[in-house]
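Of the protein chains in this complex, one is absent; all others appear in place.
Per-chain numbering from 1; labels A and B assigned in written order.
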Amino acid sequence: MKTLEELNAVREKIKNRVSIQRDTDSGTRIVVGMATCGIAAGATPVFEALKEEAAGIKDGSVEVTMTGCIGICQFEPVVEVTRPGEEKVTYVKMTAEKAKEVFEKHVIGGQPVVEYSLTDTNFYKKQTRVALRNCGFINPEDIDEYIGVDGYQALAKVITTMTPEDVIKCILDSGLRGRGGAGFPTGRKWDFAAKVKSDKKYVCCNADEGDPGAFMDRSVLEGDPHAVIEAMAIAGYAIGSDEGYIYVRAEYPIAIKRLQIAIDQAHEYGLLGKNIFGTNFSFDIQLRFGAGAFVCGEETALMTSIEGNRGEPRPRPPFPAVKGLFGKPTILNNVETYANVAQIINKGPEWFASMGTEKSKGTKVFALGGKINKTGLVEIPMGTTLREVIEDIGGGIPNGKKFKAAQTGGPSGGCIPASLIDTPMDYESLIAIGSMMGSGGLIVMDEDTCMVDIAKFFLTFTVDESCGKCTPCRVGTMRLLEILNKITSGNGEMEDLDRLEELCNYIKSASLCGLGQTAPNPVLSTLRYFRDEYEAHIRDKKCPAGVCKALLSYTIDPEKCKGCTLCARNCPASAITGTVKQPHVIDPEKCIKCGACMDNCKFGAISRK
Amino acid sequence: MKKKQTTIPFKGTQAQEEKLENLIAKNKDVPGALLPILQGAQEIYGYLPKEVIRIIALRMDKSISEVYGVASFYSQFNLSPKGEYAISICLGTACYVKGSGKIMEEFEKELGISSGETTPDGKFSLNDTRCIGACGLAPVCMINSDVYGRLVPADVKKILDKYR
Partner (left out) sequence: METVNIKINGRAYSVPKDSTVLEAARYAGVEIPTLCYLKDINEIGACRICLVEVVGARGLVTACVYPVNEGMEIYTNTPKVRESRRMNLELLLSAHNKQCLSCVRSTSCELQKLCHEYGVDETHFRGAMPESSVDESTAFLVRDNSKCILCRRCVAACRNLQEIGAIGTNDRGFDTHIAAAFEKNLADTSCVGCGQCIVACPTGALHEKDDTQRVLDALADPTKHVAICTAPSIRATIGECFDYAPGTDVEGKMVAALKRLGFNGVYDMNLTADLTIVEEATELLERFQNGGVLPMITSCSPGWIKFCEHYFPDMTENLSTCKSPQQMFGAMYKTYYAQKMGIDPKDIFFVSAIPCTAKKFEVTRPDQSAAGVPDVDVAITTRELGRLIKTAGIKFRELPDEKFDAPFDIGSSAGAIFGATGGVMEAALRMAAEVILGKKLEKLDFEDVRGIAGIKRATYKLGDKVVRVAVASGTSNAKKLLNAVRSGEEKVDFIEIMCCPGGCVNGGGQPTQPASVRNTINLREVRAAVLYNDDRNADLRRSHENPAVDIIYKEYLGKPGSHKAHEILHTSYVKRGL
C-alpha cells in the first residue's frame, strides 16, 4: 500500500460491513465480545455455536465476528446482533444454547429474544467512547475492519500533509494529557524529544498495565490494537523516530497475540516498515514482554527493563526525552493516551478539547469494579462526577449496602469518601482530594470494607512490588505495612498514627521514583477521611467493618440458635460447644475467627462484631 | 519477594539444549536481548534452571550474577519447576474485596501446601498472582490457562477434582 487511494479503496470496501446503521442490502452482523474477560466467561463456545449456525446460511448474508471488550463485564459473554436497517440488540450472559436460540428467533426469525437482551442501557448512556471507540465493535484481528472505520487515515494525513511541528501543535492544542499516571501534557513530551538532536530516537508504549483492578489498556490492545500502532507511527513522525517498542504485560496473552497480528498486518499493508505511503518516513515496532514487575510501569524502569536489566528506575534528569532507551531520546506514552491520537488528528484538536474540563480534556476510561452492580469498562468525559459513574453508569451498590468510598489510582492513589461523591473526575480535582487519576482503576467499596485493611492491602502490594533500590521505598514501605499490621491486629497505639503520617511524608518526598513517591497515598488518604476507623482499631480494638480478623468476635444468639450442631461440626478449631437442640456457645479463647460457623449457620444466629 | 531455590535436579534434554542455543544465537545481538531470552528459555524448560542461566550468561558475555539478578527480580521467572497444573489465585483489588483470600486458604487446605509451593507429586503448584484483568468475574483463579470466576470456597474441591 503506497498511496492514500489504496487505503481509501479498502475503507470503501469494508465501510458498510462495520457501520452501525446497516443498509438494507447488507447482511446481518453478529459480534461476540472476546477479550480476556469474555473468553474467561465462556465466549468461545458461544462464538463457535454462532459460527456453526451462520455457516448454515448459504448466501453468506450473516457474518459472525469476534471483537474486543464490549465493556459490560458483569454480563459476559456478550453478543451483539445488528440486522439490516434495525437497531443493534445486545445479548448478555450468553451460552451456546442461548446463542442458538437467538440465532433461530432473531437472526433468522427477526424477533429479538428480549429475555436475554440488555434492557437497561443506562450503562452506556452517559459514556462517550473515544479511546474505546472501536472496542467491542470491530474485529481486532482484521486490519481491513480498522481501515473501514477510518483507520490509518490520520497516519496518512500526518505524513503526507503535515510537518512534525504541525503534528505536535495539534496534540498540544488538543490538551491531551498522559492517561497513565501524572497527566503530563503529551504534546509537550513530544516537543521535548523532537527538539533533541540525535541519530536515533525511540517511541515507547507503556502497556505494562499493572495496577490491581485496572484493565483499560488490555481492553484497548485486545479490541483495537491498530489504534496504538497508528498513533505510535504518528508519534515517530512527530519526534523523528523510526523505531518503537511496546512493553506489554506477559500476563496479557490475548493482547500480545492480537498486537502481533496487527503489527504483521500493518507490515503486509506497508503501514509499518520502510517508506510508508511512499514517503521517506519509515517506522517499525518491536514487542517486548514485561516479566511481572509493577515498577516497570515507571518510565525509567520500563526502559531499563527493555534494555535487559532489573527493572529499576534511574534518577532523572536526564529525562527520557534527552536520554532514554539505550541512551537515546525517547518518548513514552501509555496505551490509552495513544488510543486518542489518531482521532485528534482526524477530527481536529478543537473537537477533542471540547470534551472534558478546562485543564483535563477529552475522556477517561475507568475499569469499574468492586462492590458495584455493573462492573465493566466505562469511558466518560473528564469532569463527570463520581456520583454519575457509580449511580447512573454502575447502577449503584449491590445488596442494598451503602456506598462508603471509591479508590482511584490503584496503589498510587487514594480513597474518595462518600462525602466527596460529587467530585468531578479530572486530574486536578482528584489530586486535590488526595487521590489521583492513575491509569484508571476505580474500585467501589461499601460499608463492609475496612479502610485500614484496604490501606494495608495496597501497602502489601507496594512492598511486594518495590524494586528495592532506594531506602525510603524499600525499608519505609515495609515499616508502614508493619505499623498497619500492628493496628489491624489490635496492638496499635495512638502514636502510631503520627508515626504513619511522618513516615508517609518522608517516603513521598524522598523516594527515587513515582512508585515510592505515591506509595503512601492509600494510607494518607484513608487517614485523612477515615481516621475514626483507625482510631476504632486502636482505641476500641474494633474493626467497624468487621474485616480485621484479630479484632472480630463471633457470638451465637441463643434465641436464634436451634442447636443443629452444624457450626460446631464445621469449626476447625473446635471452639464451639453445645448439645443437640440446645443453643451453642463459642469459646473466644479458641476461636480463630475464620467465619466458618457463620457461613454454615442456616438460622442467622451467629453474628460478627 | 524472595525466590525459592530448587533442590530438584536438572533434567534437560538434548533437544531442549539445542532449542536454547538457537534461541540465544538468534537473539544474542538484539539490543536488550536478555529478557526475551530468559522468557524463551523458561518456555523451553518450564522454569529457569541454574544450568540454563549459566549458559545464557556465558553466551551473552555477562556475569552469571547479573543474569541471576535479573531472573530473581521479575516475578514471572520461576527458579524451581512448577507443578503440572499451575494454580494462580488472583489477589488483585477486585478479587480481594470479593474474598479471594478465602479462596486461597481453601486451595491451601485442599492441597496441603502454601502459596509458592508445589505438591510433592509435582502435580499442583499454588501461587498468588497480580490482577489478571478479569475483575468482572472476581474472585478468579487460573489453572494453567483455564480461568475460573465468581468463586466461592465450596467450588475449590470441585475444580481440583477435574485435574486430579
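Couple of notes before you dig in:
One rule holds for everything that comes next: a residue touches a chain if its C-beta (ideal position, glycine included) is under 8 Å from a C-beta of that chain, and two chains touch if they have at least 3 such contacts.
All figures in this text were calculated on a predicted structure; none of them were measured in a lab.
Here one chain is not drawn; of A:285, A:503 or A:524, the residue touching it is A:503. Taking the complete complex into account, A:475 is the one of A:113, A:250, A:475 or A:598 that touches the chain left out. Remark: the omitted chain is touched by one listed residue; of A:214, A:293 or A:393 this is A:293. Remark: the omitted chain is touched by one listed residue; of B:13, B:63, B:114 or B:144 this is B:63. The chain not shown here touches chain B at positions 1-3, 5, 50, 53-54, 57-58, 62-69, 72-73. For chain A, the list of residues touching the undisplayed chain reads 293, 310, 314-315, 317, 463-472, 474-479, 482, 499, 502-503, 506, 508-512, 517.
To be clear about the criterion, only the chains that are shown with their structure count from here on.
Residues of chain A touching chain B in their complex: 36-37, 39-41, 73-74, 76, 209-215, 218, 250-253, 288-294, 305-312, 326, 367, 369-371, 375-376, 407, 410, 441, 443, 445, 449, 454, 457, 464, 467.
Taken in their complex, chain B has these residues touching chain A: 1, 31-36, 38-39, 69-70, 73-77, 91-94, 96-98, 129-138, 140, 145, 147, 149.
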